[in-house]
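Just dropping this structure here.
Removed from the display is one protein chain of the complex; every other protein chain stays in position.
Let's look at subunit A:
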């Protein structure tokens, strides 16, 4: 039974840790693979800050002798979904996109001459969807998931962007003595091979999130391992004493115990790995869905067994057990041969220890707090987080002790007096488990608050951003114009063109939109900072709006000036929130956009109409213009889809939260079991003085519930601090947006009740055991004390 707890504790800790590890490594590997295939990282790129590159610029560079490969990138609707289409020059593109010759036979001529070929990973578009495609499809597992590739000529045609190039890859091997690129094409911007682009930065932050959870579970795991190892030694105390009394050298005894613990750790670690694998396999599809939905990063939903996390799991189990074991052994070494285990616990000695611990905790918190001021950046945000959490955990025993002595002073009646005093004297033994509980609860509150704040903000933001009832994407500019004039002819209340050009703002790729002046924007747009009469400024062409990401990354705020394209400077009139989009974005008036950029497609627009007439109008449009259903999106549908994506993001977080709480409750159980042999001699006298076993058992249950409850109360401020750090520090650093913090007292209440349950469940076993204990066994306790 006790062996089972020990093994189970170790296994749980290892399991939690390795599950997170497994998910992380898997996702990371998938991403690296994709990045490799896309060639995102390996090549320098040439791009134009002012939009697409013209073909003659490309020709000029080639004439000068530079080996470059043109790429045209755009979005394309295929088989009812929207994909990134990457048009490459198949002859110079540095990576293979066609499948290996023995899998499918594609001749270069087919690819290069009309209608051309599309290449996509079998997971992206299935062969069965062939019929719906404008160009024959070749499935190839060399193409990253989620992307469609083709020859650049075909892409020009499909995207309706003849003669345009989005960027050029500068190939690795170049002839010697070339004139510098900055002389040939001074207007183009050369970007060095990037270690990570926006996509990887975003996914990284998600992984960071998971890693933070992993670390937390590691800490909680260590607490448990510590507790269980302590349990193992506690049970052998008597044996050690006897062995030593018989003259067996202490060193030998200790070595034997260590070996025993090591073997147990290996067995339990193995079990934990299996557990972790199961959990990871269950969660991975969700993680994959989250990453795909949120960031478009390709992650396969299946899990491979990997040596790294195998090793790290076993390592954690061993290291944890040995660390905890050393501590326990140290106590055994100090164990006098003759005295019996602890009757001496008035709680006097522990008070000083608590105070010292709390001081260390304060120091840790201060260090964490000072970090962002000194260093800045995402890492310091996490240091702050770690400092806060660990510092608070260390301060917990003192805080608990103070709270309990406050209550103790108010207590009426002998039993109440004993209960509170005893509770306080029990703190040293339980403090580790309670720390684990504190951390688990605080994380739960913190992450929960973040998630709920995010959800709420995001929902409101969607309402504002998606104010139009219908969104239409025409197949061509010409069709767009026809639809627009038809709509303007009394069919809709208003037609709002959505037209945009790609550009670079403060050295980042950004999309710039042109809008017409309309109440839809004036009433709804989610501005977070603005100059007075901001919409007038945009309308008369003197002001530009930028999104929050751009504002925070470039530290640009209303009143500052910004350069949306080469040789074009504007004053920022406002900043708006723009969640779920990693890139920069800006808004100017439509005439201004058209005067600055050529060939801005005119295929998308929003339609204002009373919501009940929207479905009818949609039908009419589909009929009149013979549009595919995917060309018209209903606002309500978009909202549902977007919200679904974000909901998924946090499924994993939620699951991990519940896991940590369960594990923390297990930590309390192991501590209670560890203390059991010491606890009985403290309870038996009360029984002898006239309390029934049932009553004592109830008090034991109550004790655990009270401790969990007080810990839960103390976890609240910590959790809120954690939420604030996540929302205002970590989020800004990793995503570029800051979220307002909302409070959810009902969630706290629910969590607090859960904590009480955790305390009750943990104490149920020992309490039941006490209730069933025969009197002779209790009397034996007295005999043993002699």
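Just so it is clear, a contact is a pair of C-beta atoms (placed from the backbone, for glycine too) under 8 Å apart; a residue touches a chain by one contact, two chains touch by 3 or more; residues count from 1.
The working rule: contacts and distances are computed from a predicted model.
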Chain left out of the displayed complex - its UniProt protein name, from "Multiple sugar transport system permease protein", "Response regulator transcription factor", "Glycerol 3-phosphate dehydrogenase (Quinone) subunit C" or "ABC transporter ATP-binding protein": "ABC transporter ATP-binding protein"
Hidden-chain contact residue, picked from the options A:59, A:658, A:688 or A:753: A:688
Given A:421, A:456, A:566 or A:716, the one touching the chain that is not displayed: A:421
Residues in subunit A touching the chain absent from view: 343-348, 413-415, 417-418, 421-422, 424-425, 682, 684-695, 775-776, 778-779, 782-783, 785-786
